[in-house]
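All protein chains but one are shown at their positions in the complex.
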């Protein structure tokens, strides 16, 4: 609600889409959650970085004023048609015209087990 | 103990109340923990943000001086009667008149498994 | 190595010692890890905060120059004889005369499951 609340850029260095496990009744995935507490819609651009090729940059997103949005990275239709390969290292950059708060998480269900993972981040 | 210790606003973008598992002997839940190291009681207001409706704002809380408090989000009586639906995306904003340190965590027991989750945050 | 590296105060709002599980071959616990990259020994004081009683303050610790130290919270002999009760909410404050980097983690093995938990933190 304040002009100082949130940050314009969020960097998440550790993404790796888990392989779905057909025997699990919870669905392995990675997702980006963005909170916009301001009174203006946020125009956001996502960029994906890789180990051995150029980044895919500036996929547009909108997060409305006073809303949170969950974006599934394993659902190409939610990220402008981009298809991220399973089990490869990638990183995520989020840039917004209004200040936001973002988090990025993984739910892994490999091997009949289940685990959440929270990557470190930098924002500015 | 210092005037610089803690922050007045804490933002947690990723809440999603897990569905209780009747076969688990640990109880799935989400909770907000607030530490007040100052010598003054903290007057706090919680706000909940959603994907498709207006936020529920300014639920009052008090955390006494030199105490920690654990607030269960799945217990409506601990958050002013607000009932957060299970399995939907929400986000949490915490504002305090004295500087505090907050954390927000989930314990998920879906599918005969158990996992803790820590969301990223922003504070200022 | 730099005068700006690390912080003097670290606050961890979410501690709760897990109950040991005799059937697990990994040991449930909580621990504080402190990294001192400086060339001076760090004189540290730990304080424990609770929900319904006054804090236990200023338990002394030393972390030598250019060393990391792991302090088990479930081992009273490592924290000045203080015995923290299992399954109650507490919080931890770490103050050091030289700048350090600290982290606090839990390993829970309840219910034949295993999970790590990372609390949020504030430092200054």
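Labels A, B and C are assigned to the chains in the order they are written; within every chain, residues are numbered from 1.
Operating definition for what follows: contacts are C-beta pairs under 8 Å (C-beta built on N, C-alpha and C of every residue); 3 or more make two chains touch, one makes a residue touch a chain.
Predicted, not measured: the structure shown is a model, and the values here were computed from it.
J.: Of the chains that are displayed, which are in contact with the missing one across the whole complex?
T.: A, C
J.: Hey, which chain C residues sit against the chain that's not shown?
T.: Missing-chain contacts on chain C: residues 2, 4-7, 24-26, 33-35, 37, 66-70, 101-105, 107, 109, 113-116, 118, 121, 123.
J.: Which parts of chain A face the unshown chain closely enough to count as touching?
T.: With respect to the unshown chain, the touching residues of chain A are 9, 11-14, 49-52, 54-55, 89-91, 93, 106, 108, 110-111, 113-122, 124.
Convention: only the chains that are shown with their structure count from here on.
J.: Treating touching as the only link between chains, describe the layout with one word: line, ring, star, complete or other.
T.: line
J.: When the mean CA coordinate of each chain is compared with the mean CA coordinate of the whole protein, which chain is closest?
T.: Answer for the innermost chain: B.
J.: What rotation angle takes the CA atoms of chain B onto those of chain C? Round to the nearest 5 degrees.
T.: Copies differ by a rotation of 90 degrees.
J.: With chain centres taken as the means of their Cα atoms, state the distance from chain A to chain B in Å.
T.: 22
J.: Can you list the chain C residues in contact with two or more other chains?
T.: If we look for residues of chain C contacting two or more partner chains, we find 115, 118.
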